[in-house]
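Of the protein chains in this complex, all but one are displayed in their positions.
Per-chain residue numbering starts at 1, and chain names A, B and C are given in the order in which the chains are listed.
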């Protein structure tokens, strides 16, 4: 079976997913929708698909699945519409910035027995997958401590801060998902400590640019997430899992693998500076995993529930900052 | 001027310091005191010094400085006695397990215009010194985030737990000191999350074996300390300092520097497994720094105040665990 | 201008180049030729091009350039035919196993004022390009010593040995080209020492599986190439350039970038095991470079002369083995 796709939204991430759909065996790109004609045309030119409206795609019998790459505030509505229309749905995170809206949306998906995969691309990074596989193979013993270093190369413009829901709902949400995935046990408590060190304007908008978060599970296993919006040396993405028998760690990706040596010492390149370059393989792999699940009628590797829980951890982190104490996840769910 | 030393206590750390005193130019080992004759004799045999009682050393005109390597509960008394006797004092951490007793002891030292250096050996590790020098030279810009990974290779026997004051006062205390030193700004708030994952008996004694600690300064700069009592791959000691312009990081020390490659991949040795092997150079450097300060009449690089502050952070961490909230250091001091 | 391509030969390397042509902006794949209908059909299915005979392609007005991926003994004839037909030609190395035939072929290309690029893919590896760029930017000063470690993961079947012209003409030829490129000065003398250590049958065919080669230029600059047909840990491809002011080195590519630590130490993955995985980017880049040269009417970055010189170094190496002495390149050209 070939899974026939439409992509909703031809922006930056829409282009990435269009390329992935076009290159994954077992998938074909049928249509693109975007209010900006030039953006849609560029996808059409590159991959030879139709340009259709979202309404038309909803009624298209030749579309099995959609990838939602539209603005965040449209995600939940589109998920519900397309699940009801019988399409398998892949939606970029987050489902919504409101926990209640996310819960409603998940309920709708479940009622419709629909398929929803939420785009947590990092789970599909080959290195992170290798770390997870090592854990699952028992290579580190019982997981005890997860350390996630996640640093953006530079802060986004202030207008993005408001629109995206702030650092925890937009940036740390990826780390929350990775932590849940690696811990292998649900997080029950969250403590967060956040600062404004990079850009005052971010603080003026009520957000933060530097944070440390501690997560705990019922058994006492912990994860620590360390975030900043500015790492001069590039996009710093490391994970490390300590277990009773050892450790598994994924290293960064530099711009190249050469070393220069001179009288001052040894020098290597800064890190890949852009999340799309760093996670190129992850974006392709996540679409391939979605295609495989849809083709097999199998559960998707990430779900609406994963989207909900990651957002709940963000809400708990914000409540922890507001109260200065450890917050139970059950307080916000 | 040659600084003439006596060492109080001929145990494991006493031997290390005896070796350091014997090898540092400008220092000479005059006497050793220990209630165990064999232990004292071993030092005498190795370095040709006298065996004297602590009382005798207190009255010895040919002794300028003492190194206190006796059990923790004798530290504060011995510091006071020897400072009053006009000797420069180097004391192993901690000064005492009671904050009040530490404060009294520091007051006594100050009243006597005495010299007291507290043994935070890690500040004298060549790699950590290079990180500090890089910060001081402006290589990372303004310090924003300090990350300390500090993992023992294995948990101590339960009886040691009680005697040592527990994980925070005994093990994390080194990391508290390193954090204060690297942050370059006093810590004002502490949050800690601790678990028992390695050895149930440690939990039965009211202590922990796995912990994450977040420290904050008034300006919002943060440090994160991640500790466990068991790292299967050896004694894991890493520091990383993120600043506005970059990062400085100190790497671990393996048992050797060879790589073996075979069909399974590339393999290198586990880490040095013992703190004395890992910090050999640090122990020698700290005694050399003490000798230099005494010889020059200069302030010692670490002081009783450093001992007090590190212990205060341990107390704040314990209070944070008890209350589940961020604790101001001023609450415990 | 879009460069319209036909690919001659739909085998393993033909598929790689078809993919590259399809994905490079400014190029389009018009036709594929292969005596095996299934192989040609697979390319047609994947990229939507025509299937044509080589004769038909020679006369096709809608083809600007060809990529020759046929067996080695057809290369020179096809180069001559297609250059005479006015097509730009990209040919896999080697042009021919006979130096005289290569010279004739180059003469024909020159007489026709044709365009010929010989496929030395490694020059287009991003890391090797970064090393070359560092040299050209003066980062290592004057080049003095080039070290190339080039080890196959396993020996080919004996029948391949004969067909390919043996280790020096087939495998080392890439290293000869890289050495010439990095030295920046023509090689004048060659010494080689070869052994049969991996597979006796290779020796029975008169070939070798392990070799060290020293190259010298007129100014005394040297390169050393170390080759084997079997590296248990994967496809080992490293280059290192020492200059008067420093060194530039390109490291290997492992299967992933994770590290596992346990009581035995630290472990990472073996190297990518297949030349097509290791040099994926290089294959894409070399076609892009060919497209750019053809579109601009500019010289190609590698030429027939490069193919000739690399083969001459192989012949000189073989003569050195036969005589036990340093051989001047002028003796074989």
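By our rule, contacts are C-beta pairs under 8 Å (C-beta built on N, C-alpha and C of every residue); 3 or more make two chains touch, one makes a residue touch a chain.
On a predicted model such as this, the values are computed, not experimentally measured, just so you know.
Trainee: Kindly state which of the options B:89, B:155, B:214 or B:250 is in contact with the chain not pictured.
Mentor: B:250
Trainee: For the chain left out of this view, which of C:121, C:221, C:268 or C:300 touches it?
Mentor: C:221
Trainee: Tell me which residue among C:74, C:149 or C:164 touches the hidden chain in the full complex.
Mentor: C:149
Trainee: Just to verify: which one of C:163, C:230 or C:305 makes contact with the chain not shown?
Mentor: For the chain that is not drawn, the touching residue is C:230.
Trainee: Go through chain C and note every residue touching the omitted chain.
Mentor: 141-142, 144-145, 147, 149, 151, 191, 193, 195-198, 210, 212, 214, 216, 220-222, 224, 226, 228, 230-233, 242, 244-247, 323-326
Trainee: May I ask you to list the residues on chain B that touch the chain which is not drawn?
Mentor: 126-127, 130-131, 134, 139-140, 245-253, 256-263, 269
Trainee: Identify the residues of chain A touching the omitted chain, counting contacts across the whole complex.
Mentor: Against the left-out chain, chain A lists 231-233, 254-255, 261-270.
The criterion applied here is as follows: only the chains that are shown with their structure count from here on.
Trainee: Have a look at where chain A meets chain C and say same if over half of the interface residue numbers show up on both copies, different if under half do.
Mentor: same
Trainee: Roughly how big is the turn, in degrees to the nearest 5, that lines up chain B with chain C by CA atoms?
Mentor: 180
Trainee: Can you work out the whole-Å distance between the CA centroids of chain A and chain C?
Mentor: 40
Trainee: Measure off the straight-line distance from the CA centroid of chain B to the CA centroid of chain C, and report it in whole Å.
Mentor: Distance between chain centres, rounded to whole Å: 58 Å.
Trainee: Can you pull out the residues of chain A that are in contact with at least two other chains?
Mentor: Each of 245-247 in chain A touches at least two other chains.
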